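The complex appears here without one of its protein chains, the remainder shown in place.
Now for subunit A:
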Amino acid sequence: MNDFPGAPTGPRDGRRLRVLAAMSGGVDSAVAAARAAEAGHDVTGVHLALSANPQSFRTGARGCCTIEDSRDARRAADIIGIPFYVWDLAERFREDVVENFISEYEAGRTPNPCLRCNEKIKFAALLDKALALGFDAVCTGHYATIVHREDGTRELHRASDMAKDQSYVLGVLDERQLAHAMFPLGDTLTTKDEIRAEAERRGLAVAKKPDSHDICFIADGDTQGFLAKHLGTAEGDIVDEDGRKLGTHEGAYGFTIGQRKGLRIGHPAPDGKPRYVLDISPVNNTVTVGPAEALDVTALTAITPRWCGTPPTGPATYTAQLRAHGGETEVTAEPVAGGLRVTFTTPARGVAPGQAIVLYDGTRVVGSATIATTERVAARTASVS
């Protein structure tokens, strides 16, 4: 009998699937694997070793892929009663995620490594290997919902628990990838607390383990320090919109559009209002700052769109999410040569090139693209030159 209300009761099409469950050593992926196994699938657990030199122990909520995480994942697999292996994807992860992260910052953009990992590692390298080895699906602990339509197609929707929704970082998945993905947590009306309680009931020791935050490969959480180590430091100017020098910085790559803290500008703005990063120019190593209003973006262009389902043929109205944990805003999106042009119904702030824009129709993910340039209210274009 099913002791866990809301858990999938069985394979939707009545088939017992061979499922490869990616197990990070955290509570979400452990419960996801347990639910898949309980639903009657033939589940095998795999922990991805993503660091060539893993640390022995995990410290707090930061980092992952330590030897301790690997052991936690193994112990969860023991309790669930599934085979378990560790796969070394450190080389792929370094090339496709870490090096991309560094070069994006170097170019003045703000990457999202989690999204990149889903795109290149979990639902590419891992999924491809799984399919080749005879598995039908990859299961993860992401909070998002896959809707199986009657015509056989798949739709990706937000999780029922909006506070935990992770559809944004899965927005890069296409239909083929969704057809082989399984998110047992997002399919049900479960909150994070309920997942922890369920883990406890299942006897999974990871029930009380802290959630992961931040970027897994920057174990101490110091992104600036990480970038400085890889890119070195180079003193440059912080200027206002008129080009007046206000201060100096140690590397333009260390800033994100919309950033307010850590500018260390000696004297206040004439109007006394806080100043924000408006522009990052890696070519002349300059950071431009200005008032909050100057951040208002009216439109953007985005490249490498990925559509989940049929792409729109003309302008269409959607809601958009512009960063992880960001809110929704109404936009009109239109396919153009080389990508997508998006205009905002009301101006949006904190729009950084390099981040993904994910488009939604209600709760359904329509597609995603990478923000390339933005257009500001004052007809200023924040582009990365």
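In this text, contacts are C-beta pairs under 8 Å (C-beta built on N, C-alpha and C of every residue); 3 or more make two chains touch, one makes a residue touch a chain; residues count from 1.
The rule is short, and it goes like this: contacts and distances are computed from a predicted model.
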Hidden subunit of the complex - UniProt protein name among "Putative aminotransferase", "Maltose/maltodextrin transport system permease protein", "SbsA Ig-like domain-containing protein" or "Peptidase M48 Ste24p": "Putative aminotransferase"
Residue of A:Ala132, A:Ala163 or A:Ala337 touching the missing chain in the full complex: A:Ala132
Absent-chain contact - pick from A:Ala76, A:Leu89, A:Ile238 or A:Ile257: A:Leu89
Contacts of subunit A with the absent chain, listed as residue ranges: 44, 47, 49, 54, 67, 70, 74, 83, 85-90, 92, 125, 128-129, 132-134
